[in-house]
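Yeah, one chain of the complex is gone here, protein chain that is, but the others are all in their spots.
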């Protein structure tokens, strides 16, 4: 088929040309004397994306799932009590992993379309004066339902009780795209991956840990080697890795971090919000609903859109892909067939979003959803136009 | 700025990923023994795009302008009488070149927005029983105004008089995108470039000549060397070039020709027509007019859209570029400030066109043109949806 | 510094241009309907490199170390008795991992420069009629010392006793480069990585398992999720992955497998042997010794060369890198400072090897080793010349 394919899933995201260029390279010697001159600044600069000033970020050749596992293996032990909540496929998978690793999981089941139940967490923590709960888990952005949770609120709940539990946050689809403040929110362990806000191919899992977490890691009882903090710290401190790192992705990461710094995190968050608002205005114009139950849950990186009764959302996604070369996200697990998702994170701009909305419109109508052609795009056009700013021309 | 830039000028066009991959390569030895195994099939296969069965195609490291010049230098002599017509910036530049090369040019001035005046050509040929006219020039697709001309009609006019003049056609922005039949239409000399329907970077000029033209080349009196047919033929026949060829582009051309063959020329023409119709339906929904004066002149590769009185079309183009990262074409020469252009040729699909239309809508409204947001995209969405076909899934 | 850098470490190896081109691509949708049409043949074709007909190959976004860990987590349980041998840094690390995972390891310590002690293994197996030994580990190619071991011999030792222990083989730096026959040698678990014989960037760990191993995986007691066979099988069987796969590397793998198939495994083994022989003839001409104690241990993928007393091999490696832009391998652990290594695996040819030898000569002399300039390269030149074959020209 002719023309570019269009990628609007909530990750992998579109890769900036500069990153793509940087990854077009021959292999290199990861034990070279000048390798640390490349890696040490990289280890430092990636911390800024997490706003992690005092801890450190581990870069694993893995996925976000790998980074989740690294967190559990290094910081917890079988039998540890943890507090989690489930309201989508990814919070579900996290619970599942915790159970497989022998943790005693207190799962708060929430309606899909809502997020971390801060009040209930607060109650549970209040009810735990003996501090049996070793860790509290919060999914910052549930990618399956397009729901963003209040991490600062979870922190407050912990602080209110002076509860020493570690705070684990899944920021896979939020970090680098949505406001995230590891240090300020007292997050001990933030998980992300290369293929979302970092605008890289999949292949790296990031785990950003606090000093408190680093101290806790010495006490954990899980077998570990590949994900071992100790091994990684020992090698990283010299600018190296305990095994062959994915240098191609690290070279891409260098450029990605430079792009993030150049645009500025706050500007990136604002851009994501503006893009997301364009999508939400389109959904509104289509007279459809988001899976997210209230504006406070609205995610700026992904929108899960509920299709009318009798329509199979999977068919919409298939149509968009096969007829219009556009990848949208399917509904997963409980919302399979009921929602489709538009990912709007990473290297995106207005015209790309309008293209995604046009593809969605075509697929929706093709599948029998009655919307007015152009209504969604028109709403976005008007939003983007009004909120856009003509950049000041750079001098030659 | 974030996100991809959007290229909707009438060339250079968007490059297929496969072509881009193929051009990502080290340099090679253009005198290697196995170089002809690469070039000879290439020389053969490029002829199919021109539907030139019996002649040959010269590939110059130049631009379309260079190929124009190659045609004049090799086929005509100072003082030769030629028949031309002018109805846009590119037909104008061609006339200018002919005059610079000492040809005696009979220029038929036509309204911009119309094309080759077949009737007038017919009269002129009828009035030339002595065959003083050595060549008739026709711009197949005037890129400045979005006008396609009737080349078969010009052939008929020549045939009606059994006139032996050579037929020169500027197919820079038509060949590979719009129906073109060199052999059937008796075209002696067809000019194109790499950066339009061939979906390559700029840097190659193509000149496809008939056997009649090849014979005529021996009699031309212009000084020539770089563009010399004789040198090129001698070297090409062995699979080589008279000077270092642009091998990177030739490797891209190999893939581009393969993509063209895989899609099929007739399918490509149909796709371009379908894309163009989407744009025209949007223009109609915006209640604006094309520069092309009548449907018979409508170009399937570029639409020049007239802006209302009092609006500066250049401002629209600047806004689209600076605020929405989208390149549209400016108005040139007589239509400067009056039209803006959407290029819709090459490696394009529905969603890309919808993106271009959304960018145009935003820029139009920003610049004071009263159109309904989403109206143009909506018309295109409906057109593409209704005319699109779900491809049959390929087996694994 | 000018000119290309030269990579002659035993991995990462040099990447074929075709693979590099294939990895220069935008991101893609790993849940697309046509993704299995890409992955299912890939899963099948990679098995051929292992000569694994009846089992399956797991592709992890990790490193070889990750694949090691996957093997232990899925196939063994804490407290299991295993038989291992140590004769280099990588066999050492494997032992270390096994101990960390709670296995009861019977380590046979061998002289560095020798390999798997088949006779001792045979004795140990003979002395285990109760079959307490659950797995036997063999490092096929010890990358630190340039030693290749006799895996068929280990198989024979097991067979002689009809011992049911699983056979684990570390083939990270052998598979795809040195004769390897998983099915014939009854290997239950073969570990490799993308950055060696597979000629890809680092970032994928491969684990090729037998049907016997797949059955055993159900009984293993380790916590696991990221490396879980069950999850991977379930997703892979449909052409998908349990988490976002590293599609960029998978696209490269596709081309790499095609290149391997085109050259032919036996031809690749022969080429590696011929390259290695060139290096060994150079070492001989330099009047230096290999770390490998006897020809039967000679590795065709890496040569560890012993430097004379009083010379620091690390200085040679630093000189080659900093002064001659050439990466050689340092000595690790027990042989640190005593050997330097030339990696000669992957996408290599005669002239590349001669370049590596010239770099080594320059660095050796610079560091005070008395060798005759050109002696090593000359020996290789004569070897390559005599054993080389002029390929039959392909027709155009």
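We just call them A, B and C in the order they show up, numbering each chain from 1.
By our rule, a contact is a pair of C-beta atoms (placed from the backbone, for glycine too) under 8 Å apart; a residue touches a chain by one contact, two chains touch by 3 or more.
Note that the coordinates shown come from a computational prediction; the quantities given were computed from them, not determined experimentally.
Among B:36, B:203 or B:308, only B:203 touches the chain that is left out of the view. Interface residues of subunit B facing the missing partner chain: 4-5, 7, 9, 11-15, 20, 23-24, 26-33, 60-66, 68-69, 78, 96-97, 100-102, 193, 195, 201-203, 222-226, 242-249, 318, 321-322, 327, 329-330.
Residues touching the missing chain, restricted to subunit C, are 1-4, 6, 14, 16-17, 24, 263, 268, 271, 319, 322-326, 347-352, 354-356, 358-359, 361-362, 365-366, 372-382, 384-385, 388-391, 393 (touch as defined at the top). Listed by residue number, the positions of subunit A touching the unshown chain are 17, 20-22, 24-26, 33-34, 36-37, 40-41, 239, 393-396.
Quick note on the criterion: only the chains that are shown with their structure count from here on.
Of all chains displayed, A has the C-alpha centre closest to the centre of the whole protein C-alpha set.
For the touching copies subunit A and subunit B, the fraction of interface residue numbers used by both exceeds half; the interface is of the same-residue type. Chain centres here are C-alpha means, and the one lying farthest from subunit A is B. Taking each chain's centre as the mean of its C-alpha atoms, subunit A lies 35 Å from subunit C.
In whole angstrom, the spacing between the mean C-alpha positions of subunit A and subunit B is 45. The multi-chain contact residues of subunit A, meaning those touching 2 or more other chains, are 4, 14, 24, 322.
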